[in-house]
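The complex appears here without one of its protein chains, the remainder shown in place.
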Amino acid sequence: MPTDFPILTLLVFLPLAGVLALFAVRKSDELVRMGALVVTLAELALSVWACGAAGAGAGAAGAPAGFFLYQDAQWIERFGIRYTLGMDGISLVMVLLTSFITVIAVGVSWRGIKERVPLYYALLLAMESGIQGVFLGLDLFLFYLFWEAMLIPMFFLIGIWGHGRRVYSAVKFFLYTFFGSLLMLVAIISLYLRHGAQTGTYTFSLFELIHTTVPYGTAIWLFAAFLFAFAIKFPLFPLHTWLPDAHTDAPTAGSVILASLLLKTGAYGLIRFGFPLFPEAARACAPLIYTVSVIGIVWGAWIAFAQRDMKRLVAYSSVSHMGFVALGIAAWSPVALSGAVIQMVNHGVTTGALFALVGMLDERTHSREIATYGGIWGKVPALSFFFLLFCMASAGVPGLNNFVGEFIVLMGTFKVAPGAAAGAFVGVVLTLIYTVRLVQEVLFGKEKKPLELADLSVREGGVLAVLGVAAIYLGVHPAPVLDIIKVPIALLTGVK
Amino acid sequence: MSVTDALAIMPILIAAGAALLVLLAGPFLQARSISWIAVVAAAAAGVWAVVYPAVGATVTLPGLAFTGLSQFLIPVFSAAATLTLLLSHDYNQRRGIKGEEFQATVLFTLFALCVLACATNLLILFLAIESVSFAFYILVSLDLEREESGEAGLKYLLMGAVAAAIVAFGISLIFAGTGTLALTGAFAPEATRPIVSAGWGLVVIGIAFKLSLVPAHLWTPDVYQGAPAPVAAFLSTGSKVAAAAFFLLLLAFSRPLAEIHLPLYLLSLGSMVIGNLAALLQKNIKRMLAYSSIAHMGYLALALLTGSREGYSAVLLYGAIYTAMNLAAFGAIASLSGAEERGELTAYTGLGHTAPFRGAILALAMLALAGIPPTAGFLGKFYIFYAAIRGGETTLAIIGIVTAAISAYFYLKVVVQLYMREPEGAAPAAPHQGTPAESLALTCAAVAILFIGIYPSPILRVLDAALR
Amino acid sequence: MIIPFYHVLILASLLFGMGLACVVAWRTNVIMMLIGIEIMLNSVMLTFVEGSARWGIADGQLFALMLIALTSAEVSLALAMVVYLHRRKQSVNTDDYGSMNG
Partner (left out) sequence: MTLYLALMLLFPLLGGTVSALAGRKLPRRLVEAGVCAAVWASFVCAVLAAASYRGPVSVEFGRWLSAFDLQAPIHLYLDPLSLSLSVMICFVCGLIHVYSVYYMADQADYARFFALLNLFVFAMLTLILAENLPLLYLGWEGVGLCSYLLVGFWYTDSNNATAGRKAFITTRIGDTALLVGIAWLFQLFGTFSIPQINGMGFLLPHGIVTAIGILFLVGAMGKSAQVPLMVWLPDAMAGPTPVSAMIHAATMVTAGVYLLSRMFPFIGGSAVTCAAIAITGGITAFYGATCALAQRDLKKVLAFSTISQIGYMMLGVGAGAITAATFHLLVHAFFKALLFLGAGCVITAMHHEQDIYKMGGLKDRLPLTFWPFLAGAACLAGIPLTGGFFSKDSILAAVFLKEGTLYTSLYLLALLTALLTSYYSFRLIYLVFFGSQVHVHTHGELKVMQWVLVPLALLGLFGGVLDLPGYLGGGFLDSFFGHQAGGEVGHSAAQEVALQGVAATLAIFGLLAAHWRYGGKSRVDRVRESSTRPSPLYAFLLNGWYFDRLYHAILIRPYEYLSGILWEKVDEGVIDDSLDGMSSGLGITGRWLGRWSTGKVSLYILSFAAGGAVVLGYLAWLTL
């Protein structure tokens, strides 16, 4: 690969360019779908290609340590804003996840979305661009730009193609996250000014700002603003209430992307920006994060048990699972952080798959109520098999992906904060309780009312099989992923 | 007046000449031709200001000079006028607003705006800003068919006249205290300091009216609602930027007094809070935009408050961005309005799908107004808050940001209506086909919103030159 | 006789205040409000003229002259509007013109 090939720019803007391509073929829904699939597959190929650079190992020219792909250009010199993209192991994993899940999202929308198809796929692709930008941007301004820009497509996806109280949910989602982000903006600006005043160079570059000396009292506030923004995205208790609504009312692909990717941006932000920028403040806030994440783990799992709507159940389970990620980040030890990152990936795969499954059931019966179903195992064995598989993955059965993340997080956290980890262990039990309830009431028992159910189509089967393979692979052989993130995590935590 | 002078102030001359031309030739020409003449003239004024490098030329005219600031402001004003003219031609035809006086008045407004941008003393400045207001009294009440239009005109006129008196009294006190009307060096001797101080106070409250800052904001919703949509577009952009520029000239070129800090602080605070909150549940889109306008002027006041170069720079940039955003918003409203003004929010249900282009522009404008990247609205807000924090106004900046977050709700409400609601009962009247002129205007505004949002460096360079 | 500077200012302020009071209080008649505005502007002119006298420059007088022109234009426009509105509503009471609110 030529070193000056702007692969990162391409990664970010290829889907956006795809929007234009879709515009050209907007008359035919079928062509639009194919186009979207081609673009997302190309993006996936590009991400895989980027792995090659990771394998090459050499750092990019001028890049900070750990970044094997790096791009830097002048953008708005008036404010010292630069167009800086960089990819290290953590970004790479997230980028891969994004590309992968977006392909899945296109796959699950194929038949479910029948209205305003071109707009739908255009938004999906725009969304992908935004998320890739978040995972690659290293200039705080650039990051913030993507961070907020990605809200818009999701807002439209929920609002136009959603169900139930879709408008309420869409607006709530938007405002909630928007509010948090704006406070972060204040913090970014003050950090920027402080750095400028100290060094004379006004810049938004992460790796310059890291060296800013911020008095502890101020740092706490700045970190709190960052944390607030990221905690909403995460979501951490008690800032999570937008999530069940947004998930429940979003179209299937929307829920998939929301759960698999958008929530990860919060965690990623905390890892990439929150903790490195304010290490002491972050240390000081760690007990707070421990507390809310443990409460979130238990709370989400407990409330998920009471749910009647499958999507809402999965949504609350996300609150619970993301608590583990937060726990791992708060512990900020190499092991815990590795666990947090891999848990992000795992949660993305598993929860995405569960939302896809619920979407498929919904497409067939137009009901997401658990009470509608029962004993469908005999009718749709393939679908039920995947349902069971992903539920068990979600419950943290070893050999499947979620276990890996949860286990590593728990081991890492226990070392640093045994009390917090002990609380999280309770969640391990509660998780199983709601999962087996879901499995039992949907798959087992007698049919409550006769349902017209067809088993998986080839497309659906393909989508789920890919996710299933990912779930099992990550559960059995997560070592490659753990290796990729090892270098950046060592650098972040200062461990050799 | 030498040739150099004439060339330097050519935008003013173009606007004035075109206004006269339209007025004189009006009876003999078709409405279409009049509009085109007006559009070309208005655009030419702006283009001239951009292209002709007259900055710093020695001008012998009293009270006028072509400065860097003029070079920045005149294109903005000209763009506002041009787009207003483009939008209003078809709008006026649909609404039965006849006669060339509309175009002539717009051009006359542009003339006054250009004069304002070039003014170097208080007299010219005052006359220019009053002429702008004067022209708007007429424009607002030009829609004779609608009762609201006349009512709005009356309210605006009465308030405006009182405000003019107050500003004039303020200027007179400053003059009495300092003995000069020049903007270059108003120095108040200690003895007359209270007088000058009172003068500044009066000027501030007068400007508060022009910028519609709380508590002098009450006219804004009524006037926006009553005015024809293109006029509202022009009013919310041209007159606001003019008022901001007026204040800026006063502040930047004569030493601002420390004592007006608190009044301005409260004005800004009140506007941000009340404007954004009152807009939340508005049902009429124009009233909503009026309250939004109040809030945005609160942001401007926040930047002005810092009294720093960055603050002024932010004000100007925000003025330009705000012009683009509001032109797009009101432009889309104008274009979507048929024989009836499309005022109620519910009348926009589903228009994003039935009128995709204009719906998208309106949605873009709303997102920009809400300050969401990558639109220019985000950059503008960023600059304002950046300047505010840098200027030490952190508390107010945080309050402003919180209110900005709240404001997203009512902007999104429009987007929701456009794309996400099903009509309750009868579907809203289908919009007529968009005309090329309207499309051109809307495209220009949208391109500006996106371009400034994504690559603001060029405009920032001009801005830096303007404030040198 | 030279009238002290401050005396004129006080007079002008009183005049201005009275004009403003007229505008605020006499809301039932637009004409009276316009008269109030005239009074306010007159006080402004007085101040300008006094300023000119104090500093010995003509700028203030010039401003006053311009204000006269401005005032007349404003009043003519206002009266035209009053006539137009009166024709529609048979009222010069500003409180009757409140169809838009909230």
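The letters A, B and C name the chains in turn, as written, and every chain counts its residues from 1.
Assume a contact is a pair of C-beta atoms (placed from the backbone, for glycine too) under 8 Å apart; a residue touches a chain by one contact, two chains touch by 3 or more.
Because the structure is predicted, anything quoted here is derived from the model rather than measured.
Taking the full assembly into account, the omitted chain touches A, B, C. Screening B:406, B:437, B:452 or B:466 against the full complex identifies B:406 as the residue touching the chain left out.
Within the complete assembly, A:436 is the residue of A:10, A:210 or A:436 that touches the hidden chain. Of B:5, B:130, B:143 or B:222, it is B:222 that touches the chain left out of the display.
For subunit A, the residues in touch with the chain missing from this view are 175, 238, 241, 299, 302-303, 305-307, 334-335, 338-339, 342, 375, 377-378, 381, 385, 388, 392, 397-399, 403-404, 407-408, 410-412, 414-415, 418, 421-422, 425-426, 428-429, 432-433, 436-437, 440, 443-446, 476-479, 482-483, 486, 489-490, 495.
Remark: the residues of subunit B touching the chain excluded from display are 154-155, 158-159, 162-163, 166, 193-194, 197-198, 200-202, 204-205, 208-209, 214-216, 218-219, 221-222, 259-260, 262-263, 274, 276-282, 291, 406, 409. Looking at subunit C, the residues touching the absent chain are 20, 23-24, 27, 94-95, 97-102.
The rule is short, and it goes like this: only the chains that are shown with their structure count from here on.
Measuring from the average of all protein CA coordinates, the nearest chain centre is that of B. Inter-chain centre distance (subunit B to subunit C, centres taken as mean C-alpha positions): 26 Å. Once the centre of each chain is set as its mean CA position, subunit A and subunit C turn out to be 64 Å apart. Subunit A and subunit B have CA centres that are 42 Å apart.
Among all residues of subunit A, none touch two or more other chains. Taken in their complex, subunit A has these residues touching subunit B: 75-79, 116, 144-146, 148-149, 151-152, 155-156, 159-160, 166-167, 170-171, 174-175, 178-179, 182-183, 185-186, 189-190, 192-193.
Against subunit A, the residues of subunit B that register as touching in their complex are 353, 367, 372-374, 378, 382, 385-386, 389-390, 394, 397-398, 401-402, 404-405, 408-409, 412-413, 415-416, 419-421, 455-457, 460-461, 464.
Remark: subunit B residues 121-123, 126-127, 130, 134, 137-138, 141, 144, 147-148, 150-155, 157-158, 161-162, 164-166, 168-169, 171-173, 175-176, 179-181, 195, 221-222, 225-226, 282, 287 touch subunit C in the complex.
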